[in-house]
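My structure is below; once you've seen it, I'll send some questions.
Heads up, one of the protein chains got dropped from this complex, but the rest are sitting where they should.
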Amino acid sequence: MKRRAAIFLGLGLGLALASGIAQADKLDDIRKAGVLRVAAFDANPPFGFVDEQSKKIVGLDVDYAFELGKKLGVKVELVPTNPANRIPLLTSGKVDLVFANFTITEERAKVIDFSIPYFASGQQFLAKKGTLKSADQLKEWRIGADKGTTMETTLREKYPTAKVISYDDTPFALTALRNGNVQAITQDGAKLVPLLAALPDKEKYEIPAFAISEELEGVGIPKGETRLTTTINDWLHELEKNGTAQKIYDKWFGPHSKSPLPRLFKIGDAHIRDK
Amino acid sequence: MNIASLFGEPLAAKYVLWLVDGLGMTLLVSAIVVLLSTLLGFAVALARTTTLPLLPRIATGYVAFFRNTPLLVQLFFWYFGLPGLLPEAGMLWLNSVHTLSLYGELRLSWPSFEFLIATLGLSFYSTAFVAEEIRAGLRGVPDHQRRSAEALGLTPWQVFRYVVLPQALRIAQSPLFGQYMNIVKNSSLTMAIGLVELSYASRQVESETFKTFQAFAIATIFYILVIAAIEAIGQWLQWRQDSRRRRSARPA
Partner (left out) sequence: MNLQILIDNLPYLLWGAFPDGALGGAALTLLLSVISSIAAGVLGLLLGITLALAGGVGHSALLLVLGFFRAIPVLMLIFWTYFLLPVAFGIDVPGLVSVACALSLIGGAYLAHAVHAGIAGIPHGQWQAGLALGLSRWQVLRHVILPQSLRMMLPSFINQWVSLIKDSSLAYIVGVPELSFVAAQVNSRLMVYPAEIFLFVGAIYFILCSGLDALAGVVSRRFASR
């Protein structure tokens, strides 16, 4: 009898805990804890990567995360992630938000919420110079992608005959390209440009001009946290208005950065602007 | 939030098929690795016991090195590191498609680089463990068995083939099957080099459907079934041997 009571007690406690999680407001929780736990890339320059000197994770996404921390008046704690771990990290409550080059899709929006986009780019390819001339070639190619990205899915949908090989993170895919294991790798154009710029033998590679999709990237937020979402959206508009968004962009993609790229998308836009 | 809500809608048939395909790849790789590592394991075990100079040392070094480094790092080295050390033409050949037509109908195609490295890398690693089990089996055969067989006039090969080997295999059988189970489990690491086996498939289904719980649960059940099947085969072999021995021991 005693044991059964204990089990019920345990169950009740578990339920109380679980429902507690469901009802509490994340925004209040974050403020109360004084800490914002953010999942960021640690190997995807310039969005999130480990700085050689400071050994800390830095990047465009990280700058946004710290801006939000400032706004909310809390400390930011970064959790390194690879692409495939982003949604599980969020749904299992290990992080409060994801700032990791996170493309907004309908499928993903079924399990998590997104802010309005704060970055946009197109899915492009990196290949040996002069080899990839048109998107048609992709049908027969071996292409390296990252596990759990939209790139993988889009490629499989648009070019079902292409051989897609997925790795745990972009640098692995890049090594595979250099080794010749794959003929091209696919990523956001904005991620490929700095990747190419960092290559020691960059003259041998190129990013063909075509893109096969438009990727709008937002902040990943746990499902149903409407107050948190509104706060973040308002804050993003504010960043655009007060010039912080432009400043962050220029730091990583501006004319004096390592990988200059014109800014064709501003927060509040629905699509990338034509050049 | 209860367990049932974790499962949600059952997985669509398409995704279950992905997992089944992954299981197929896991089985194929494991079967090849079991075969290769058993053959290589024998060679290494014999090399360790010969009286030839140098050979035992090389074999001992091989076992020490492959046992004492993680499989993941070994796979990373073979897949990402080695190609950079090979000439470019060689890599080009390895990566391009080669098909061999046999009688026009049957076509053999060169496996993908991922498959090649996965099977070889896993075989090299497992060989070190299999070799140790075989060596223990060989050492377990009492010396007088060898000597009496020699006294009967058998050649060294005959002594090995008909006297030492059957007994050594019987001693080593159970730990060998344990190693074969490890091979199946370790094959999960080949997902890191892009081989579409069961763990890779579960991760893929998870990232496409977000049904984390189901994807992992099905993959886990598949692994447990395969391990249970190997266990059953091992038990059956043991039982057959025992009953055969009992029969031959019975006075005529």
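Per-chain numbering from 1; labels A and B assigned in written order.
The criterion applied here is as follows: a contact is a pair of C-beta atoms (placed from the backbone, for glycine too) under 8 Å apart; a residue touches a chain by one contact, two chains touch by 3 or more.
Since this is a predicted model, take the numbers as computed values, not measurements.
Asker: Of B:29, B:71 or B:176, which residue touches the hidden chain?
Answerer: Counting the whole complex, the residue in contact with the absent chain is B:71.
Asker: Who touches the missing chain here, B:28, B:55, B:82 or B:120?
Answerer: Here the residue in touch with the unshown chain is B:82.
Asker: At which residues does subunit A meet the chain that is not included here?
Answerer: Touch set of subunit A with respect to the missing chain: 14, 17-18, 20-21, 42-43, 49-50, 52, 54-56, 79-82, 85, 88, 91-94, 168-172, 174-175, 178, 198-201.
Asker: To test your reading of the contact rule: which positions on subunit B touch the chain that is missing from view?
Answerer: 1, 3, 6, 64-65, 67-74, 76-77, 80-82, 84-85, 181, 185-186, 188-189, 191-192, 199, 202, 212-213, 216, 219-220, 223-224, 227-228
Definition applied: only the chains that are shown with their structure count from here on.
Asker: Where the centres are mean C-alpha positions, what is the separation of subunit A from subunit B, in Å?
Answerer: Chain centroid spacing, subunit A to subunit B, equals 37 Å.
Asker: Per the contact definition, I'd like the list of subunit A residues that touch subunit B in the complex.
Answerer: Residue positions touching the partner: 18-19, 21-22, 84, 87-88, 91, 107-108, 110-111, 142, 144, 147-148, 152-153, 163, 165-168, 172, 175-176, 178-181.
Asker: Subunit A touches which residues of subunit B in the complex?
Answerer: Touching subunit A: residues 1-2, 79-80, 83-84, 88, 91-92, 95, 112-114, 192-194, 200, 203-204, 206-208, 210, 212 of subunit B.
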